[in-house]
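Of the protein chains in this complex, all but one are displayed in their positions.
And now, subunit A:
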Amino acid sequence: MSALRILVPVKRVIDYAVKPRVNKAQTAVETTGVKHSMNPFDELSIEESVRIREKKSAPGGVEDIVAFSAGPTKAQDILRTAMAMGADRSIHVEVKEGDDLEPLGVAKLLAKVVEAEKSNLVVLGKQSIDDDAGQTGQMLAGLLGWSQATQASKVSFLEGDKVEVTREVDGGVETLRAKLPMIITTDLRLNEPRYASLPNIMKAKKKKLEKKTLADYGIDGTRRLKTTKVIEPPPRQGGGKVEDVDGMISKLKELGAI
C-alpha cells in the first residue's frame, strides 16, 4: 500500500459568524476591516488528514500533509493555522484581492500542484462559504481523471489502496469505495476540528511556508465570468401588530384569510 501524500487546499473567507455586506459600488461583498477565518469545511479537511495520521488508519501511513492556499498575503495566516492544527508544511500562491480565481481556475491550479507535490489524496471542503460554488473538488477529479467521493461524513481505509467513504444523502447514507489516488470533499458531520494549541502555534511558526505565483504553475488566472452587480436580498416584510383579538380577526378578514 502506498503511503499517503495528502494535499489540503484551504481558503480564507469572511468569518462564518460575520454578516456579509455588499459594498457601496455593488460590485462585491465588503471585505476590508471584516474578520476573516479559514473556510469551516477546510478546517474539517485539515482535521481529517491529521486524524488519519494520528489514528494510523491508513495502512501505508501518512508521509506528508501539505496545506495549500491561493489568495492575498493574509491567506498565510490561515496556512499557519492549518500547520498549527497539524499540517506539515504549506504553499501559498499570491493572488491579489479582487482577482480571485474561479472554481475552474482553482481546479486547474490544484491539478498542477498535485503533479508537483506527487499527492495521491486531495481532501477539500465541499464548498467555500463565500461563493458557495461547490465545484472545485469535482472539477479537479475530472481534470486528473481520479475517483471522487464528495460530502464525506466518514472516511476509512481498506487493504489494497481502497478507501471507503460514507456520505449522507436524502433518506440515509451512501457508502462509496474507490481506489487511490482520489479526491474527497468533506461535510460537517465528518469530525470536530481541534483548537490550535499554544505549543503547536509556536511550532507552526518554524514549519515551511513556500511562496509561489500562478506563473510558477503556468496558470492564467483571468476570469471567464463577469460579475455585473451584487445586491442584498430583498428585506423580509416585517409583521404587523394588532391591539387585540378583534383587531386580529378584522385583519385576517382584510387579508382574505378567513
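Simple rule for what comes next: a residue touches a chain if its C-beta (ideal position, glycine included) is under 8 Å from a C-beta of that chain, and two chains touch if they have at least 3 such contacts; residues count from 1.
What we mean here is this: contacts and distances are computed from a predicted model.
When the listed names "DNA primase large subunit", "D-2-hydroxyglutarate dehydrogenase, mitochondrial", "Geranylgeranyl transferase type-2 subunit alpha" or "Exosome complex component RRP40" are checked against UniProt, the chain not shown comes out as "D-2-hydroxyglutarate dehydrogenase, mitochondrial". The residue from A:D132, A:D170, A:E192 or A:E254 that touches the chain not shown here is A:E192. Touch with the chain that is not drawn comes from one residue among A:D170, A:D220 or A:D244, which is A:D244. Interface with the hidden chain, as seen from subunit A, comprises residues 15-18, 33, 35, 37-38, 40, 43, 81, 192, 195-199, 201-202, 243-244.
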